[in-house]
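Note that one protein chain of the assembly has been removed; the remaining protein chains are unaltered in position.
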Amino acid sequence: MWELVRTVAGQGPVPWYYGAAAALLSAGVLLGFASAFAGLASFVERRIAARMMSRVGPNRVGPQGLFQFMADGIKLITKEDLFPEGHDPILFRIAPYFVFAGMLGTFVALPFSARLIAADLNVGVLYVVAITSLVVVGIILGGWSSNSKWALFGGLRSAAQIVSYEIPVGMAILCVVLLTGGLSTQSIIAAQGGMPWNWFACHSPFAAMAFVVYLIAALAEGNRTPFDLPEAESELVAGYCTEYSGFRFVVFFFAEWANLWIMSAIATVCFLGGWRIPLVSVAETYAHGYWVALGCLVFAGKTLALVFVVIQVRWTLPRLRLDQMMAVCWKYLIPIAFVAVLGTMTWMVLLPWDSALGKALRGVVFLATLGLLGHLARRTVATYRADAAHYSRMAGQSLWYAPWRLP
Amino acid sequence: MPAELKDLAQLREMALPIAGETMVNMGPQHPSTHGVLNFLLVTDGEVMHRAIPHVGYLHRGMEKLAEEVPYHGYMPFTDRLDYLAAMSANQGYAMAVEKLLGCGVPPRAEWLRLIACELNRIASHLVATGTMAMDLGAFTPFIHWLREREVINDLTEALCGSRLTYHYLRIGGVGYDLPAGFADRTLRWLDHFEPMIDEFDRLISHNEIFVARLANVSPIGAAMAIDYGLVGPNLRASGVDWDLRRDLAYSVYPECQFEVPLGRGYRGVVGDCYDRFVVRVLEIRESCRLLRQAFERLPEGEIQAKVGRKLKLPAGEAYARVEAPRGEMGFYLVSDGGESPYRLKVRTGSFSAMSIIEALSHGLMIADLVALIGSLDVIAPEVDR
Amino acid sequence: MRLYFNRIARSASATLEGLAVTLSWVFRRPCTVQWPDKIDKPLEETLPERFRGILEVEVRVCTGCQACERTCPIGCILVRTERNAQTKERFITGFAIDAAKCMYCGLCVEACPTGAIRHTTQFAGATTDLGRLVLRYVPEGTRVVPYKPSAEPPAGLAPRGSLAAAHLRQCFPDTKEGAR
Partner (left out) sequence: MSGPLADRLRAQFPEAVTGPEQKGVPEAVQVAVGALPEVCRFCRDDSELDLQALSCLSGVDYPDRIELVYHLISYRRKHELVLKVRLDRDRPQAPTVAEVWKAANWHERECFDLLGVTFAGHPDLRRLLLPDDWVGYPLRKDYAPPTEYHGMSHHRADPLRPVAPEVHAGGEVPRAR
């Protein structure tokens, strides 16, 4: 965005209103993208979840249900704005906006492509990790100020969860920062190679561990199953947002689905080589517009793949209990994160990035992950085939139903 | 004095040394209390000191109604006793009346009753295990089980015309014979269904989080289970080898081979929530085996003994026990020779399962209480009648 | 220590197994069907023949014996008959079934000697006013001669389900479905 200002204002001191205008413009663009993504993500998640449960999912509003999220939004906005009796007037109203600010703030440092970034802060990743903890403040305030026991339980659970999962997230990102030497998100991406085995995820077994630790901890940060204790429907009715209705409820859920993008975007930036296009150097990507566009597509592709995995996890695993969730964090994730950091450090010393052995081992780690994905694919096909024959005999029509075929 | 104050007063004089306990009302409208049950939780944050159940929200006075409605007319009411296991309730009531009347049931009717009851047991266990997984957050297996249950609903719809409140059995036999192609359709569904149980196991039963949430949670010992009068899968999960179908051998069950799955501490202590879950899943497999044997041995013959339209039972009393999906359902029928029962007492499995929750609730977390209620498979109509 | 690692391994393999199962579902045919617009023929025709839906009475075959009224455990059937003192003739002046209170148990259908009262596959009885669910199969003021079982059944009896469907339309006259 700063280059934009430079090109418009030319060299020399820039009057303050140029910067302000540019900031407002990028804030608008980011808010537009965040709301569009949040709405579409909620619709796509419900369709994917439905398909995993052999149902259809929303397909009434608009072509194949695309405008479902608008219908939900309008319904919620027009709903009466209820205030529980004995609620705390100020905190109850401002709680959702903490969560919203925390969520929208992280978009600033997240790149979309080589030059498409709101502000390439040189403390990028540190800023991102810091601002996501603002979400906790909003949830606790929401939970406490609704003057309802269920909301209080939900709020306190999320306090315990998000705060304690900050540490594994921080440690995992620390490994990546070690490898790049800088905190800026663009520099992290620049330090990774285009081909998959040059990504930081396959840098070494320890970086792979850091990637897995980050994924699990990010699930907890975003209150996604198996860590969705704060709004556990079956125990706490709706957790911290039990008493919310109308537009404030929209803001809470807006933040939850936008968080999907943030989690996956940070993972893509740090571990999956962001917008790096294979066989194209960083300088070339910066130089030509079409590489920037392709970079944007590559970045979105990787992020959406991770979003699909997060959605699938939500509809597969049950929910952890409060003490088990804490145990997972303190007894399992944090020790592994420490080992990952130490391992990455020793790995960098012994096998520097461009040494032949380093490259070879990166290939080995990459093949290991491919093997894992192959096993998953084989198990999926085996599960499908176990039922195909019987189903067609029972129902008289074939079980195969292409995922892209819309009912 | 309203109940809440009484509970509070009771707690005061029990002088529980709790610093700041909060009273939370879990229910009667709560996502994970099956039906209309209410627990007053005395919690200190997440950990509970006592869960005081309040029941009676779904009390319809079934036993008072029995004294006004003629014998034949009461059969559809027994469906409503436990709407998830209507067939077993029908069979219990029919057996009590036949025992007092002294009329036999033709063999084909007995086998049709076995088929209907086993289909209904599978459907009831599907809902039981499905809602248990959903209460712990795994939504998908519940929907897969509902998908299989739809097929059972269609089968019973073809068999007796209704999907839930069957009113399929009559006193002295069965209301309808098998429709055309019923056996073939059921067997084809069973071939599809058995691999689905393995898939369900892989998806949820062996899932480490699911096991961690259920293993070693509120174990119930054999002595405690018998003392509180637990029956059915809850009793067998505590290790007591008691199944009415095999031990008191009613109907044609002695002619079939089937095992009675027991709780063996599969992933924790014997009698914990995970055992109750696994016992129900194994019982689904046993019911499938029973169904296959039943379709092979189905004899020809008429399906209902001659029983007059205006039925008057001789004075006397009879007690019939039937193995319903939620345990032994007992029908104590007293007749004074009139047109309708003088007194009918129905004893159900959920009634005693509900009474044990309060004793187990000390020290549980709210999430564990949800798992415990799900594992005991307590539903409101059976508790309140 | 060993338990620590094999617990990690077990949870990893179990999660992978679960993901494989859910992923395989993405390729399977969904079992739900879009009702009412994406089904080939209306649901009433696909239901099995024994389906116990809303009751229907073919009054021309009804003998007025009130067997159904007596066996109904809830008392939701009312048959009014009139006896003309001089001519010793009996007429059926009213046959009302309270479909809102009925529990569709089928006892009345079994008690009926001539099969006048029968279940249909109609089930869509949603209405805003319960009074509309009282189905009156003998219109007010008309008198029907009870059917003698000995005589052969009159020709042109209504097919099963048509009478009930007609009466159900009265339940929601003002909506689109009502007009259908």
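Order as written gives the chain letters A, B and C; numbering starts at 1 within each chain.
In this section, a residue touches a chain if its C-beta (ideal position, glycine included) is under 8 Å from a C-beta of that chain, and two chains touch if they have at least 3 such contacts.
Treat the numbers as computed from the prediction; the structure is a model and nothing was measured.
Although it is not drawn, the missing chain touches B, C when the whole complex is taken into account. The chain that is not drawn here is touched, among residues B:V69, B:V252 or B:A294, by B:V69. When the omitted chain is restored, the residue from B:V240, B:I284 or B:L313 that touches it is B:V240. Residues of subunit C in contact with the chain left out of this view: 73-76, 78, 96, 98, 100, 130-131, 134.
Counting over the whole complex, subunit B has residues 1-3, 6, 10, 55-56, 59, 61, 63-65, 68-69, 226-229, 240, 242, 247-248, 316-319, 321, 328, 330, 332, 334, 342-343, 345, 347, 351-352, 354-355, 359, 384-385 touching the chain that is not drawn.
Throughout what follows, only the chains that are shown with their structure count from here on.
Subunit B and subunit C, compared by their mean Cα positions, are separated by 28 Å. Each of the following residues of subunit A touches two or more other chains: 52-55, 315-317, 383, 387, 391. Shared interface positions of subunit B, defined as residues touching 2 or more other chains, are 140, 144, 147, 199, 202-204, 207, 209.
Of all residues in subunit C, those touching subunit B in their complex are 7, 10-11, 14-15, 17-18, 21-22, 25, 31, 47-52, 71-73, 103-107, 110-111, 119.
Interface residues of subunit B, counted against subunit C in their complex, comprise 69-70, 72-77, 140, 144, 147, 150, 154, 157-162, 165, 167, 175-176, 179, 199, 202-204, 206-209, 309. Note for the complex: subunit A touches subunit C at residues 48, 50-56, 59, 312-313, 315-317, 332, 372, 375-376, 379-384, 387, 391, 395, 397-403, 407.
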